[in-house]
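A single protein chain has been omitted from the complex, and every remaining protein chain is retained in its original position.
What follows is chain A.
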């Protein structure tokens, strides 16, 4: 049974992706990520000296500030900040710059569904732009479950509200290995099958959740390729940031 989506996409099709790096001049790293009409700008400042009061001074500390498009920051923004902070902490190498704080500021430009995944992707690119040491990248996707049991990727806001349930999933970047197949396979397989973050809304059965995980994981290959292409060094002649 085929699902009819209002914008004519197939269930597995993502909205057009657009990403630009280095768009803000004062910040150490910045990125804008858009999926269809949802657009988020991320800026990274850091590492700065000192950590906050209750944080471990033997490791680098991350701080996330989430700014909504309109209105004041409330509980929803605090929740997004906590989720994003923990997600990014798992990809950063925190032992390299101990006793420092890196601030990541997320500004929502437009919310048309799949907001948290968009923000995770934008923050990741901004961290690369700032030169913060990372273990691997994180790619994020939203999977929606329709009442008939079909899984739909990258919903718009209307689709998110109509659907039975949806899940925001973050996976590690898929690996492009230069080693021949078979060597050191187990470690990289473990990395690829892992789940960094999962936030779900609405009830679904356990099997449906695992379907969402599988579809989401399969889609991250496309997102990883897009990221990789986008993060290639920019054309010579534009001048580097350090210059």
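Operating definition for what follows: a residue touches a chain if its C-beta (ideal position, glycine included) is under 8 Å from a C-beta of that chain, and two chains touch if they have at least 3 such contacts; residues count from 1.
Quick note on the criterion: contacts and distances are computed from a predicted model.
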{"item": "UniProt protein name of the chain not shown, from \"Ribosomal RNA-processing protein 43\", \"Dolichyl-phosphate-mannose--protein mannosyltransferase\", \"Phospholipid-transporting ATPase\" or \"AP-3 complex subunit delta\"", "value": "\"Ribosomal RNA-processing protein 43\""}
{"item": "Touch with the omitted chain, as defined above, among A:16, A:71 or A:203", "value": "A:203"}
{"item": "Candidate in contact with the missing chain, chosen from A:88, A:137 or A:152", "value": "A:88"}
{"item": "Touching residues on chain A - with respect to the absent chain", "value": "54, 74-76, 78-79, 82-90, 165, 167, 170, 172, 190-191, 193-206, 208-210, 213"}
